[in-house]
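Just one protein chain is left out here, and the rest sit where they should.
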Amino acid sequence: MEINVLFFGVLTEVTGTHRKHYRGIRSFSDLKYRIRDDFPGIENYNFRIAVNNRIVNEDPVLNDNDEVAYMPPFTGG
Amino acid sequence: MEINVLFFGVLTEVTGTHRKHYRGIRSFSDLKYRIRDDFPGIENYNFRIAVNNRIVNEDPVLNDNDEVAYMPPFTGG
Amino acid sequence: MRIIEGPISPAAISEIVVRGGTNTDSGAHSLFLGQVRKDLIKGKYVKAIEYSAYEEMVMMEANKILKSVMSEFNDLISLEILHSKGLVNAGEISLVVMVTAGHREQAIKACAKLVELIKDKLPIWKKEILEDDSEKWKQE
Partner (left out) sequence: MRIIEGPISPAAISEIVVRGGTNTDSGAHSLFLGQVRKDLIKGKYVKAIEYSAYEEMVMMEANKILKSVMSEFNDLISLEILHSKGLVNAGEISLVVMVTAGHREQAIKACAKLVELIKDKLPIWKKEILEDDSEKWKQE
């Protein structure tokens, strides 16, 4: 699968990017491992993950071209 | 004593005036009786009385030229 | 506290907002606007409200209210009350309360409290003017 990953807030600095495109992803866990390998520093931060604008808690089923967002705690308002 | 009496809200209709000047007043009770005599209809309404901008509950001591206000329940805001 | 003749204009409201913004310690403004409602009373619409006030006492009571709220909440920066007197048409604004604070919690709580105190403590009366020009003093 091809997956678009977005990083927000402080995570854009940890990863050095706002967006990264992944190819050949087999599952949500697979994606998480790939991201952790690419950006080991990310493990030092709190974040939640959204798939297609919905926060996910467990391992969801990913589909081709899904958008996955790594989001630190919200600080708007 | 000379006392200025102000009427507010619906009481201006009951008394037909916003202001009435009383002379030869001996006490607060005396004033209240005079007002009741002049405007018997006033007894059908709820009101509080202020002397010089302060709400009074008991019979206060009046001084010459005090301002006494007859005030129905507040409905501002 | 200011008593305004007639409705409070949008220009006056935005002036208050702009003035509130000049203080860079402020983090939160809570505003309340009271508007004359086109209520239906016994089959007739309210077209306006005529407010009358015991102005001297309003100013004195407003001072007491403002002081008590200021001392209850320690994060407040400024408080403002505007209330109309005279005629205000349906759809127009007759009350503005603005509370500025460092943070949102106290701005919101203090504003809500001020609105209640205004209703409760300020000697102001409203008379509803209906569409056929008949009048009705609002009873509590």
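Think of it as A, B and C in the order they're written, each chain with its own count starting at 1.
Going forward, a contact is a pair of C-beta atoms (placed from the backbone, for glycine too) under 8 Å apart; a residue touches a chain by one contact, two chains touch by 3 or more.
Note that the coordinates shown come from a computational prediction; the quantities given were computed from them, not determined experimentally.
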Contacts of the hidden chain among displayed chains: A, C
Which residue of A:16, A:41 or A:73 touches the chain not shown here: A:73
Contact footprint on subunit C, counting only the chain that is left out: 10-11, 13-14, 17-18, 20-38, 90-93, 102, 104, 107-108, 111-112, 115
Contact footprint on subunit A, counting only the chain that is left out: 6, 8-10, 12-13, 50, 53, 69, 71-77
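What we mean here is this: only the chains that are shown with their structure count from here on.
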Rounded Å distance, subunit A centre to subunit B centre (Cα mean): 74
Subunit A and subunit C: spacing of chain centres that average the CA atoms, whole Å: 49
Numbers and ranges of subunit A residues touching at least 2 other chains: none
Residue list for subunit C, restricted to those that touch at least two other chains: none
